[in-house]
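A single protein chain has been removed from this complex, and every other one stays in its place.
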Amino acid sequence: MIDKISFLLIEGFRNLWRHKLTASTSIFSVFLTLFLIGILIIVGQNSHYPIEYFRSKYKIEVFFNNDTSDAQEKIIIEKIRELPEVRSVTPITKKDAVRIFKDQFGEDVVKMLGYNPLPGSAVVNINKDSFEQVNLEPLIEEIQSLNGVDIVRYQGRLISRLERFYQMMINLLKISTGMILLVSIVVISNTIKLTIYTCRELIKTLQLLGATKMFIKVPFILEGIFQSIIGASLAFFTIFGLMKVGNHYLPQLVTLRIQLDLYFGIGLLIISVVIGFIGSYRAVSKFL
Amino acid sequence: MIDKISFLLIEGFRNLWRHKLTASTSIFSVFLTLFLIGILIIVGQNSHYPIEYFRSKYKIEVFFNNDTSDAQEKIIIEKIRELPEVRSVTPITKKDAVRIFKDQFGEDVVKMLGYNPLPGSAVVNINKDSFEQVNLEPLIEEIQSLNGVDIVRYQGRLISRLERFYQMMINLLKISTGMILLVSIVVISNTIKLTIYTCRELIKTLQLLGATKMFIKVPFILEGIFQSIIGASLAFFTIFGLMKVGNHYLPQLVTLRIQLDLYFGIGLLIISVVIGFIGSYRAVSKFL
Amino acid sequence: MIAFNDVSYFFSKEIGVKDVSFEISHDEFAFLIGPTGSGKTTIMRLIYMDLMPDEGFVTVGGISSNKIKKRKIPMVRRKIGMVFQDYHLLSDRNIFENVALPLHMVGIRRDEVRERVMNMLNELDIEEKEKKKPFELSGGEQQRVCIARALVKEPEVILADEPTGNLDPVAAHDLIKLLENVNNEGTAVFMVSHNYNLIKNRGHRILEIQMGEIQNQ
Partner (left out) sequence: MIAFNDVSYFFSKEIGVKDVSFEISHDEFAFLIGPTGSGKTTIMRLIYMDLMPDEGFVTVGGISSNKIKKRKIPMVRRKIGMVFQDYHLLSDRNIFENVALPLHMVGIRRDEVRERVMNMLNELDIEEKEKKKPFELSGGEQQRVCIARALVKEPEVILADEPTGNLDPVAAHDLIKLLENVNNEGTAVFMVSHNYNLIKNRGHRILEIQMGEIQNQ
């Protein structure tokens, strides 16, 4: 039994060499698909950077009624701060408003009028680290309904466009990854089918000599798995290399840093073994 | 001669059928790569929509010196309008400023002071339909240097980030398209190599029977081209179908409309024939 | 060892074998002769169950073609040493590996495999071709590799389809002698041949087939 297993294992390895051409084709396919999948995973992992950046720019301006006192404003601001979607609130008191007015228009409005006509306000920043689409409407309504709040201003249309766009990207990523995985299984299975087709004489001969199905199948399945693993390793190291280069140059361009860890490698490996097994098993079963 | 040509043409066609398995594999590969290329082309064609949208939001606010008259402001605005990067300029006269102030703060500043302390200003919108990265610095400096202009305000960092991001996307698109094209040639050529490898007995026999190189090569090359064309057609119709569906649902989501025309089809066809020819020629020449 | 019971098999109307019945006992040496296209190879394929009878049944080593499960066919074939008319050598393996294959299939130890294969190659005078690929051998040498592969597993019965077609008279005679030796050690031999001169006067049974029907036994 052990002799048989070792024979089949060695056969699986040697098949790789015997079928150089088919093997290299399917290694290349695996490499390509896993490379794409790897890139997509990395893009996915980093996709929150840009949206977080934009979200940190979302600015909700809350203007208080002219007759609310600074103390009242503080209470309202506390209430806003406790809302779950809110990250931080920057209060702009009536005094601050005067200063801002002066910065903008070069005039001291209090000096001119003898009193401060400007209302207090606050700038609300929202939580930015969600992969989900952020919908500001309910938050705005809640703030609006608070006692003492006059108007709430925010870039509604722009934000919802950005968020929708981001959500579309995430969905696209997921769909693409799924499709590529499927495609890679089909491609591997097709290439192994080809290998087996090329070997149909050999298979016929083995059958005539009394080989069991397993004896014929196992080397092909092993071959498929080996091919996948090789393709996956190539993909891993290519991505790794690109990341090294990327991380070197990217920081100067944009603020995305790229993470690549052991889990990623193990993940690719497992995916590849699964792809290789399913692909070659499918193919072998088609012919035997 | 005509008999020979017609024989070879028919052989090319029949090879497709004889090599069903290899043929379907390479048709599938072509389909896949051309599908990807097609999608990339379409994304590229439409990539200006989002950036144009964002660019239409770029707002450069020009504040005039307090002592410039409305007439002087008009002249400056004309000058700005004539700058090549500028699409439109919306003047905000001192009077408009008063109205805006009233809208914002609920007070009539002229009534309060007896005179208008607010300076005139203008909002500059820039040309949005460029595939190039837009760099606002020179424009800003130019406007700043005009006589009578006090300060120029714009969302510098946000804009330059957006523009860099956009430029990166465009570059990524170009690189990906190039890589995919290359890859597809390699894949086709590999698959045809496989086909030929599967047929090495046949080729040997043909050679022994006195076939010239051309006689052996032509059917394989034709086969490769046919495969490519079939793959390209499949890709075209799939993309076409997806577009139909996409155009049906997209308008409700975002304002990108997708264009797909005859040129696109012809382009794919030409690409496919070129890929098929180069791929199969490479492969055949390797073995003969 | 082998029994045909009113076996018919048709590739198409008129083409195939009809109502074939005969028996070969476990220590017999029998020839099958007949003109080209008369159905000799078809009979062989029915024995190793590459074809299944349309009518009647074939029994090999006690296993009958109408009862056997598909999964069990390899077990029947392992009892049979087959010399195919078209060799069926594996072109991507060398001679040693080709001959060793039936032994690996039944899980024999590597060193024992080596010993038995080399003995067999020696016996057939092709030991120096051990490392060559089939296409590097002459027609007759390939045929002998095929014979070595059939004999190496020490089968219960040897089926040889035209095993002397590419052998010169001396080599052909040597082969018959070798098969007779194997037969004396208790292995049944059933051999197809056109070469009537080679097989006559050896005292073995001769079956004749014509147009798919056995003529005399």
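Every chain is named by a letter (A, B and C) in the order it is written, and numbering of its residues begins at 1.
What we mean here is this: a residue touches a chain if its C-beta (ideal position, glycine included) is under 8 Å from a C-beta of that chain, and two chains touch if they have at least 3 such contacts.
None of these values were measured; they are calculated from a predicted model.
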item	value
Neighbouring displayed chains - absent chain, whole complex	B, C
Option from C:Asn5, C:Thr41, C:Asn98 or C:Thr187 whose C-beta touches the chain left out	C:Thr41
Selected from C:Ala3, C:Ile63 or C:Ala171 as touching the chain missing from the view	C:Ala171
Residue of C:Ser64, C:Asn119 or C:Asn197 touching the missing chain in the full complex	C:Asn197
Residues from subunit B at the interface with the omitted partner, ascending	1, 3-4, 7, 18, 201-202, 204-213, 215
Residues from subunit C at the interface with the omitted partner, ascending	11, 34-37, 40-41, 85-86, 136-141, 144, 161-162, 165-172, 194, 196-197
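One rule holds for everything that comes next: only the chains that are shown with their structure count from here on.
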item	value
Middle chain, criterion being Cα centroid separation	A
Chains most often in contact, by C-beta pairs	A-B
Remotest chain, subunit B as reference, centres from CA atoms	C
Between subunit C and subunit B, distance of the C-alpha-averaged centres to the nearest whole Å	67
For subunit A paired with subunit C, centre-to-centre distance based on mean C-alpha positions, whole Å	63
